[in-house]
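What follows is a short report on a single structure.
Moving on to subunit A:
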Amino acid sequence: MTSLTPETTQRPEVAAGTDFAIELRKINKRFGPVHANKDIDLEVKRGTVHGIVGENGAGKSTLMSILYGFYHADSGEIVVGGQPVIINNSSDALHLGIGMVHQHFMLVDNFTVIENVILGAEDSALLRPSVDKARRELTRLAEEYGLNVPPDALVEDLSVGQQQRVEILKALYRGADILILDEPTGVLTPAEADHLFKVLETLRNEGKTIILITHKLREIMAITDRVSVMRQGEMVKTLETSETSPEQLAELMVGRRVLLRVHKEPANPGDVKLEVKDLVVADDQGTERVKGVSFTVRAGEILGIAGVAGNGQSELLETIAGMRPANGGTITLNGEEVTAADEDYAAFLRRKGLAHVPEDRLRMGLVTNFYEWENAILGYHDEPRYGSGLMLEIKAAKAEAKRHIEKFDIRPANTDLKTANFSGGNQQKIVLAREMERDPDVLIVGQPTRGVDIGAIEFIHNQIIKMRDAGKAIVLVSVELDEIRSLSDRIVVLFDGQIVGEADPETADEGELGLLMAGVNNKKAAVQ
Partner candidate 1 sequence: DPALVYDGGGKFDASFNEAAYNGAEWFSQETGIGYQDLEIAGDAQREQAIRQFAARGNSPIALPGFSWETALRAVAPDFPDTAFVIIDTVVDDLPNVRSVVFKEHEGSFLVGALAAMASESGTIGFVPAFDFSLLNAFGCGYRQGAAYINPDIEIIETAIGTGFDAFNNPGGGTEVARSQIDRGADVIYHAAGGAGVGVLQAAADAGILGIGVDSNQNHLHPGQVLTSMLKRVDVAVFNAFNDYNNDAWTNDVQVLGLAEEGVGAAFDEHNADLITDEMRAQIEEITTMIVSGEIVVHDYRDDSSCPV
Partner candidate 2 sequence: MDAILSDLISLLITTIRVSTPLILACLAGLYSERAGIIDIGLEGKLLGAAFGAATVAYLTGSAWIGLIAGVGVSLAFSGIHGLASINFRGNQVISGVALNFLAAGLTTFLGATWFARGGNTPALSGDARFGAIHFPFARELSGVPVIGPLYSGLLSGHTILTYIAFLAVPLTAWVLWRTRFGLRLRSVGENPKALDTAGMSVMWLRYKALMITGTLVGVGGAYLSTAQAASFSNNMAAGRGFIALAALIFAKWRPFQAMFACLLFGLLEALQYRLQGQDLPFIGRVPTQAMQALPYVLTILLLAGFVGRAIPPKGLGQPYVKER
């Protein structure tokens, strides 16, 4: 329990002489047997961007949640602006000028932007005055920081990047001086991420303090002033960013040397395995999201589909995987037409040799309430090897799960643990292992490394390359341009439900791809 002085919610006057916005001393936090934070010390200088890196489960989010009053430390001390404080709840943190953008957004989906911004910070019992004030304030913040969001749009209609801006606006609206961002770029496109960093720079220049948690060392190098590394609940080291390198950080995080570049041999394409022709798909609301997409994938090659999130990738993937009916066009797998028709078409396609690593592992690829072994057979439970007839042979399933665990180094190596208790990276490995070990002809992969630490990223990338080299046809969808470029043998860019261009990963530069992703097609323009 944090202790010391009783005064809590008074924002401390800036004590002269201290240039630390935040000092954490000997913070401890346990969740049952898990010691998530061990004697953590951290000092964050005022007016800087302070990065925090660490593997999945290192305790970064926990530490920040303690700072934000969401968790109570078992012991330790928090000093804000030179004053020891007790932060009992988020309200205290807000009063101390601490704002947080959570890893999983804390937004009400069916509220408007304004409603989300004023929630909890209303000025009066009636909403009208608060709404009016917030509208003015949002206009000001939009101008000042470039944080543009339509104030009356429903949050659920916004792109992820815009939703994140709403989170930042929430914090700024409450007058936050210290802004914590927990993995803000995990779900952003490069352009959105760039924009975010511009915003953060502006904020820093205005004297605000920013704590940034990320798995992307490139970002750390680009924006932070100092960086702290956490490993297994401990604070390993804090460094000046200018005096370190990605390689050093990676080694500190993981405890061993990590290869940050993907090594792959040139592709050796074979027969056409998957052919998509003039595919048209509508979303649940009936809006057309895929508008006549065609491409082919050959054995032994990786086709990367690049694009800003929300341009039809999800619907495209789901349709190819048999989860969503096509409204037009055909899909051919191994020469057989397999356009989705029934609700259980995904199972049929699996039997035909198609495997699918979904974009959203938590909602789709896994049942978090299931044991690990149960997830190891999700989608394949009907196969005879898990029992003939109606019965499910648990032994066979567990044996398979064990194999996955060993081969993919899933930790903890326990088939009887609820999947929710695995870290994000390990959850992703459970999905990958399941889909890859099936030995499919075609593998569809969506956002394989979202929210995964670099150690795991390296592993996952190598697995995907291995699959390719084993002669599988692979479709990779990712918003990470780096990932697309380093893994793919060919790249197509999806914009507004259409393929607007194709690029060679060896030669295409980021700028060219970026323009394509924004819907600007130079080549087409040139032809006309």
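Heads up, the rule we're going with is that contacts are C-beta pairs under 8 Å (C-beta built on N, C-alpha and C of every residue); 3 or more make two chains touch, one makes a residue touch a chain; residues count from 1.
Keep in mind how these were chosen: all candidates are chains of the complex that A comes from, given by their letters.
Not measured: the values here are computed from a predicted model.
Engineer: Subunit A in this complex: which of 1 or 2 touches it?
Structural biologist: Spelled out: of the options 1 or 2, subunit A touches 2.
Engineer: If we count contacts the way the header does, which residues on subunit A are in touch with candidate 2 in the complex?
Structural biologist: These residues of subunit A touch candidate 2: 31, 68, 70-72, 89-94, 100, 102, 106-111, 115-116, 118-122, 124-128, 130, 170.
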